[in-house]
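Complex shown without one protein chain; remaining protein chains in place.
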């Protein structure tokens, strides 16, 4: 584990620079970005979803031929580290945009889904077995 | 625009309940969820990426046959609204997990990518034209 | 409908140049391509699947911002027509490769799946209603 990771783990959660919720901040930035270019007209759900698929594809291309057991280590160094961050950022931004278009609170939906997964997969019954979807 | 949306837009950004960064909070929740079930052993990057692809597929299934122009309105009502939120939550959770596995700061990567897109697509030259990827 | 399409429709099915099954021919070509480069070592199922995802992503990027009602017409002309053919070819080739790796007869599986869909969706009960998955 890298020192940086260990530190974050110790802290539990971190604040961003402004102390505001990341996803709300990113939603605001995406709105401004889109408004300044008059691109909202292109953002119907199916189009944004296909854009998200495109970015997931670019992320997949970075990892497809790496040995599974070595992929994590290889992603610790550049250029893969930076490229992976960029493609994951694109996936997140389109997800935030889609949530905004659909007026869905993404953070709230994620908390609910995880709470539901905790109920469906009691640790006692699944520990160490290949997970089902969370 | 729904009242809820108008309110959020007015506020610009919102704090979550604890006033902490959403993505860090979700990362912490996912770590605990995974640790309690000893599932970290399954979370190599290619596996998590395929799980993300699976959730994107489920999201796509919700929208595939909807008329493009009507999809946003149809997603204002249940059951589509709730289902879309759940699948988007799953996509986000696996993205957060992948970022954690790769020790990538997702919020920071997204801010950088958006700043880069602002430079590459000056509003004066692209306004109202079909966007390129942000 | 283009003349070419009308002709094919009239003929029902067409033979390829050698009169052999397309998918078997493509499988043979992919085997030779891979063998000549000693690439079989990289073709575990999860890797090939991620490569397929990458190509689906590239296909999605071609269509994402096109107006839904106009996408078909726009794909009649180049450069979109050629680009779409290339990306669909890549998706098919990786699907053929994955089927070969898994020793699955793709054409047979498709015929069975379609026969099953015909039973599950009797025309009388679904005509003109948004389809479920075939």
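As written, the chains take the letters A, B and C, and residue 1 is the first residue of each chain.
Note that in this section a residue touches a chain if its C-beta (ideal position, glycine included) is under 8 Å from a C-beta of that chain, and two chains touch if they have at least 3 such contacts.
The structure displayed is predicted, hence computed values, not measured ones.
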Absent-chain interface as seen on chain C, which is shown: 2, 4-5, 8-9, 12-16, 18-31, 33, 36-39, 41-42, 44-47, 49, 51-56, 59-60, 63-64, 66, 68-69, 71-72, 75-76, 81, 84-86, 88-96, 98-99, 101-107, 109-114, 117-118, 121, 123, 126-128, 130-131, 133-134
Touch residues of chain A, complete complex, unshown partner: 46-47, 49-50, 53, 61, 65-69, 130-131, 133
Touching residues (missing chain, whole complex) on chain B: 42, 44, 46-47, 50-51, 53-58, 60-61, 63-65, 68
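Note that in this section only the chains that are shown with their structure count from here on.
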Proportion of interface numbers common to chain B and chain C (over half same, under half different): same
Interface ranked first by C-beta contact pairs: A-B
CA centroid of chain A to CA centroid of chain B, Å: 6
Multi-chain contact sites of chain B, meaning residues that touch two or more partners: 46-47, 49, 53, 66, 68-69, 130-131, 133
